[in-house]
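Every protein chain except one is present and positioned as in the full complex.
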Amino acid sequence: MNEKKSVQNSGPDNMYRLIFTLVMIGIISGFVLSFVFQWTAPHIEQHRLAAQREAVFSVLPGTVEYEEEIGERVVFFRGFDEHDNQTGVAVLISGSGFQGDIEIMVGTDPLAEKIRGIKILDHTETPGLGARITEQQFLNHFEDMPFGTYQLVQQDPGEMEVEGISGATISARNVVQIVERAVGKIQDYTGGGR
Amino acid sequence: MELSQILLILGSTVLVNNFVLMQFLGICPFLGVSRQVETSFSMGLATTFVMTMTSAATWLINTFILEAFNLPFLRYVAFIIVIASLVQFVEMFIKNMSPVLYKTLGIFLPLITTNCAILGMALQIPMNEFNFIESLIFGFGAGVGFTLAIVLIGGLREQLRFSDVPESLQGAPITLILAGIMAMAFMGFSGLIAM
Partner (left out) sequence: MYQLIKDFKQGLWEEHPLFVMILGMCPTLAVTNTAINGLAMGLATSFVLISSEIVISLVKKLIPNDVRIPSFILIIATFVTFTDYFLKAFLPDIAASLSLFVPLIVVNCLILGRQESFASQNPVHRSIADALGMGIGFTWGLVVLSIIRELLGMGSIFGAEILGTGYRQMIFMILPGGAFITLGILVGIINLINLKRSGN
């Protein structure tokens, strides 16, 4: 109560003091945080790169080296094995899931027009349900899948079909859609056969 | 900007990803000021108003200051200042313009600064890479979703007065259990819209 009263009674002098205090705190805080940022940024970048590297190696088996090229809202990776032969092209792509964005690395063999493997890099799906999209059992369905559009089925997946996850139909469907989009991006990028 | 896009963002923030029941944001006012439908509605209204203004202000600050000058580490500090000063501004504005409205909303306004739904909403704008219009709709939808949840629980709690709740469950515990049942019902909306 007395706090309200003092606001009304405060003259310009008091007003300046209030603004001065807040500005001072703001400056000190900005100063401290810029140090924190400089200190932690390289570590954060390093984790991101390590995760990316690991994902490229896992979706393009046999890769020992890769080249990175930034596309429109996606990043392409050309993988090479130890004899400098191309192992495939991977794309890092993100799309919306059930709760937030899902970030996926999709590895393909553009010559054979097949998916080689996929890996979920980041997601915010419900643990125990949607989060099961990261399980290898689900991801394995995409291995050696020809380019095209895919159907989500409950069991016994045939050609161009992916077995869904019970309780996580939406997350699984979102992954399928993102992978389809990734395939499209790769086809555009490689110009259909390079 | 298509109409379907607008409806999509609205539907997903109001129902599918309801801030209170699905994302646990804004629980404090949800438990604290939901004893009656009328006060719940006023609180919802004030929050929706501040949320819509905040979404616009944070989008501008994020795009033209934080991202333009590469200052991501100041995001939390900047956003919370924006929210605190907006609430102060709205309070002064309403006080001068409409004393009647001030009487209804006034006591809730200071509480809004610490409503985590607002900061949560502001932080999700850069995460979703919304444009200005989308941000506005997102903020408005989040407020409507909050209002829906708090009015519904207010109605349920009004009915509770006639029931025999065990002493140890009175107040917060029974409200939480009710909210749990409502959250289950809201699960039914999931999958309605895939953003």
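Quick notes on this structure:
Letters A and B name the chains as they come in the text, with residue numbers starting at 1 for each one.
FYI, a contact is a pair of C-beta atoms (placed from the backbone, for glycine too) under 8 Å apart; a residue touches a chain by one contact, two chains touch by 3 or more.
Just so we're clear, the structure is a prediction, and the values are computed from it rather than from any experiment.
Note that the absent chain touches A, B when the full complex is taken as a whole.
Among the residues A:I44, A:V64 or A:M160, only A:I44 touches the chain that is left out of the figure. Summary of contacts with the chain left out: across B:W59, B:F73, B:F108 or B:F138, the touching residue is B:F73.
Residues touching the missing chain, restricted to chain B, are 21-28, 31, 73-77, 80-81, 84, 113-116, 118-120, 123-124, 127, 166-169, 172-177, 179-181, 183-184, 186-187 (touch as defined at the top). For chain A, the residues in touch with the chain missing from this view are 3, 6-7, 10, 14, 17-18, 21-22, 25-26, 29, 32-33, 36-37, 39-41, 43-44, 47, 100, 122, 124, 126-129, 167.
Here is the rule we go by: only the chains that are shown with their structure count from here on.
If each chain is reduced to the centroid of its CA atoms, chain A and chain B end up 28 Å from each other. For chain A in complex with chain B, the touching residues are 26, 29-30, 33-34, 36-37, 96, 98-101, 169-170, 173-174. For chain B in complex with chain A, the residues that touch the partner chain are 17, 72-74, 77, 81, 127, 190-191, 194-195.
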